[in-house]
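Just one protein chain is left out here, and the rest sit where they should.
Letters A, B, C and D mark the chains as written, and numbering starts fresh at 1 in each.
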Amino acid sequence: MLVEKKIPFRYFFRQVRADVARVLVFAIGFELLELYFGKSMPIIPGQLATILGSAISLILAFKINQSYDRWWEARKVWGAIVNDSRSFALQVKAFLLDDLLGAAAAQAAVKQLVHRQIAWCYSLSQALRGEDATANLASLLTAEELAYIRQHNNKPLALLALHANHLKALRQQQALESYEHVQLDSTLVRLCDSMGKAERINSTVFPMTYRLLVHMFIYLFLVALSLSLVETVGLVEVPILLAFATIFFLLEKTATYLQDPFRNKPTDTPMTAISRTIEINLKQLLDEKEIPQPVTAESFYLM
Amino acid sequence: MLVEKKIPFRYFFRQVRADVARVLVFAIGFELLELYFGKSMPIIPGQLATILGSAISLILAFKINQSYDRWWEARKVWGAIVNDSRSFALQVKAFLLDDLLGAAAAQAAVKQLVHRQIAWCYSLSQALRGEDATANLASLLTAEELAYIRQHNNKPLALLALHANHLKALRQQQALESYEHVQLDSTLVRLCDSMGKAERINSTVFPMTYRLLVHMFIYLFLVALSLSLVETVGLVEVPILLAFATIFFLLEKTATYLQDPFRNKPTDTPMTAISRTIEINLKQLLDEKEIPQPVTAESFYLM
Amino acid sequence: MLVEKKIPFRYFFRQVRADVARVLVFAIGFELLELYFGKSMPIIPGQLATILGSAISLILAFKINQSYDRWWEARKVWGAIVNDSRSFALQVKAFLLDDLLGAAAAQAAVKQLVHRQIAWCYSLSQALRGEDATANLASLLTAEELAYIRQHNNKPLALLALHANHLKALRQQQALESYEHVQLDSTLVRLCDSMGKAERINSTVFPMTYRLLVHMFIYLFLVALSLSLVETVGLVEVPILLAFATIFFLLEKTATYLQDPFRNKPTDTPMTAISRTIEINLKQLLDEKEIPQPVTAESFYLM
Amino acid sequence: MLVEKKIPFRYFFRQVRADVARVLVFAIGFELLELYFGKSMPIIPGQLATILGSAISLILAFKINQSYDRWWEARKVWGAIVNDSRSFALQVKAFLLDDLLGAAAAQAAVKQLVHRQIAWCYSLSQALRGEDATANLASLLTAEELAYIRQHNNKPLALLALHANHLKALRQQQALESYEHVQLDSTLVRLCDSMGKAERINSTVFPMTYRLLVHMFIYLFLVALSLSLVETVGLVEVPILLAFATIFFLLEKTATYLQDPFRNKPTDTPMTAISRTIEINLKQLLDEKEIPQPVTAESFYLM
Partner (left out) sequence: MLVEKKIPFRYFFRQVRADVARVLVFAIGFELLELYFGKSMPIIPGQLATILGSAISLILAFKINQSYDRWWEARKVWGAIVNDSRSFALQVKAFLLDDLLGAAAAQAAVKQLVHRQIAWCYSLSQALRGEDATANLASLLTAEELAYIRQHNNKPLALLALHANHLKALRQQQALESYEHVQLDSTLVRLCDSMGKAERINSTVFPMTYRLLVHMFIYLFLVALSLSLVETVGLVEVPILLAFATIFFLLEKTATYLQDPFRNKPTDTPMTAISRTIEINLKQLLDEKEIPQPVTAESFYLM
């Protein structure tokens, strides 16, 4: 997530330099054509650029809106993960019956469940980013747990399976009543939903033809604008065209980055920072003493 | 689903060649009329094309937006199917009491339920695409189950009925408590909802008059544009018109394909790939050894 | 619902003939005024038509969008009715305890509940269309049930009351456990919600002032267009104006029909066909032999 | 709610006369300035009015959309109140155990709960309109109940508290089982939600700066239009400006009325009519004989 700090100019520039360079080439090209073959070139009415300009603005605005919705949906999914992780910890503490199990065993079970929940958040964020989903979990999971999830393609799902098995075992030891077991299961269902929603956003490519047509459309608009300006304003056409190209391509890129919020880029959903917040909250709910520090933005973005 | 690979040009071209050919005919037609009867032809002001251009851009943008929402809703439905299939498997494993039933019988029941759930996903995807909804299910269902669903019009619904009967039998054998039975029933209700939602999207025709009017509107715009250009720019009118026609009709086609996401086309929701993912996840949750490979895109799309 | 068949031209034409005729009158009127008093008539700049054209396009596009949302919401409500009717049948079959009641009595109770559910769908669709909500239900309900619902203003609500009474009686006979009773009640709550949602859409008039202003606005635009064209293009103004009027009024009509999806018109939600699908599904779940045929579109629409 | 009847012209006129009068003043003022100082007045290009016209159309269209969403949300809230009131009555009838309590006492309890629910609807509608929330409830509530709610600031909330106390007492008398008690409590939670949602819409002022800027923007547009027309079309500027002003200010007013759907105005959500429908439905569910008549629109609106 980009934060409210100064964003370096080259961050912007890098995104559109290829497209802007292409525009520069044909802007100068048309200028030269006008210079040498001006007489025999057809006159392109400015009206065409106006029609195309209003059409592409519209379609771009809608595309930004759809991309924004996708980005916001991704953020909502991780918000739900925060909420359900906290609720899970509160419920585990409230529902586990310590009299039958003994206070120490009950506390150990609570700790194991809550630590596994923290591990699940880190694992999911790493899986979504295409990183190793079992990295950095050694302090939160037992060796058996780690070995178990390594056998699965989908590591976070394997962690949920461990949760379900653990709760079943507690239920069989009578440390959990039937209703409370089912209420905890409902929380697992919601966590499973959030995981699936994040995977859906990550694996669903924004409609390719739509994406390509918008790109083509911007070029068509810029060509029409260039051709109509070349005859009326002369050389000033080149800087004007560069300004238009920069802003339209930057808007398009902004849309594209918002579409894919889990790609290990500065515009990502800050899943590492969110997972750390969950870790801090949950460890404090366990009255632990060693609490890690929140992740802060070192540069102009937060991961 | 189209993937992030190079889409062949002819894929685009095939979609709009009929419409673009029609536009070519009248673009040249007006050119000839201008040539032979230029004097007596009325002058069509460019303003008309501007008004129509901004109107059709707007209506097209809204239509793309509505189509996009339909496409995204279809994807969400299949996302929910993934989530609820996983939750179903986790719940079946967690809720079935193995002490009364015996470990082997309990494990067999879990396996049968989970395999039937995988079969339901494949069956639903085939039914939505108008294919045989009982194909390729022999390895996941028993012969009786296959015979039972063959009697029904709606095969996936018949599979849910088998689920419900099976759970009832387990409940009567005391292998399932009342509260857990109802929690599993809630998962069946959600699966039934997802199935009905996908069928709704598939069977509801996008408002026909709206669809036809947009098509007519694009033609009206192109005619007005042609008539106003024919007098000002001469022969250059023809390529300009072809460019406008191509982009507007391609945008319209994109909208149309997004509207119907279960039609066995490259732009479909990738239901086969999703069902395979579910199969892999669920079989790993059962600790099975023979896990199939994920479906990958061979060409520029994934089914 | 209009289906993907050829829609007869007169279906379109009938909708807008009154408005188009009015436009024809003033288009010719202005022509005559120009002919006889041309010198003293003020010149109306084309810019006014451009401003009004872009404004009315925008407002019309938003109105179509809101109408579309209403139409889609209506369709979703009937989708939920399909889903909950199926779930209701599955739940009744799964939850009714046949040991205490005896197999035959249990089966009879299941059949009566499921048939009443089918009757509820037909009754609701007829009530929404302003038809007799008790028609054609004799084969699905007992004579006492029919007599009971005849006393109520709201027939489908009376059927839900019969459902609730029936389930209470079964609960008192111990044929239903407490928790399963409550789960079935949750399904009744959802059916009651869907019924209320459909009634809400049906009884809530789309904001009248908004509707009237859009209509006035289209006329204002066409008058401005006519006045600006009459001086520049002469007689060609008339066909141009007719083309603009036809397409804008047809778009407006499309919006209006989408707004009211339960008015017994070709653009209706196909409630009869949906109820029939539910009847087929539910009767097959009861293993009945006499299954009716699906409703198919005889003409260009499906009711 | 305005109904599908002829709306008197003066209803529209009253809403915008102040703004239109102001426009008339400056339209004539600019005319006079042009007449006396025409030579030295700067020429305002028509392009400014075009830019402002397309900007204000857009912002107005979005504002209408947001206002429409608010209006529709308000209508949905009252739809949910209809649904949950009906469900509440069905549940109370189905869940109350008459064997322990005695048939007469059970029936009396059902009647008291259902009548109180009807009273709640009327009380809420009156509270939202700023009227006395305890008026006209004497036939539905006991004297003690009326006295109790008079002590509270929020009368409908006090009625829900009476519901909760009543259900608790029934539970303590064993006339209600634990699950059924909780299921009824879930219905109370939904009623409490609907009440809070209506209060939220009522108490949340639509963003004031946004509202004021749109108003200012319309004036700016009309001034620019007036200045550009005054030089090109002369006196015809005045009627043109009045037509533009009327339609833009009426659209703005329509948005404003849709924003606040509980202000005791003709454009209100018809809460009295809806509450009456609930009264009719619920009394018929109790098999009462004295059923009131539905509220019908006497004039062009329904309250």
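Methods note: a residue touches a chain if its C-beta (ideal position, glycine included) is under 8 Å from a C-beta of that chain, and two chains touch if they have at least 3 such contacts.
This one's a predicted model, so the numbers in the text were calculated from it and none came from an experiment.
Taking the complete complex into account, D:M216 is the one of D:M216, D:L235 or D:I291 that touches the chain left out. Of the listed positions D:T50, D:Q91 or D:N281, the one in contact with the omitted chain in the full complex is D:T50.
Seen across the whole complex, the unshown chain contacts chain A at 1-4, 7, 12, 46, 49-50, 53-54, 57-58, 60-62, 64-65, 68, 71, 75-76, 78-80, 82-83, 86-87, 90-91, 93-95, 177, 179-180, 183, 187, 225, 229, 232-236, 240, 243, 247, 250-251, 253-254, 257-258, 267, 280-281, 284-285, 291. Touching the omitted chain from chain D are residues 42-45, 47-48, 50-51, 54-55, 58-59, 61-62, 65-66, 151-154, 157-158, 160-161, 164-165, 167-168, 178-179, 181-182, 185-186, 188-189, 192-193, 195-197, 199-200, 204-205, 207-210, 212-213, 216-217, 220.
Convention: only the chains that are shown with their structure count from here on.
In summary, the chains found to touch both chain A and chain C are B. Centres computed as Cα averages put chain A at a distance of 38 Å from chain D.
Chain geometry summary: the mean Cα position of chain B and that of chain C are 24 Å apart.
Residues of chain A in contact with at least two other chains: none. The touch graph of the protein chains shown is a line. Two chains count as a pair here when they touch; such pairs are A-B, B-C, C-D.
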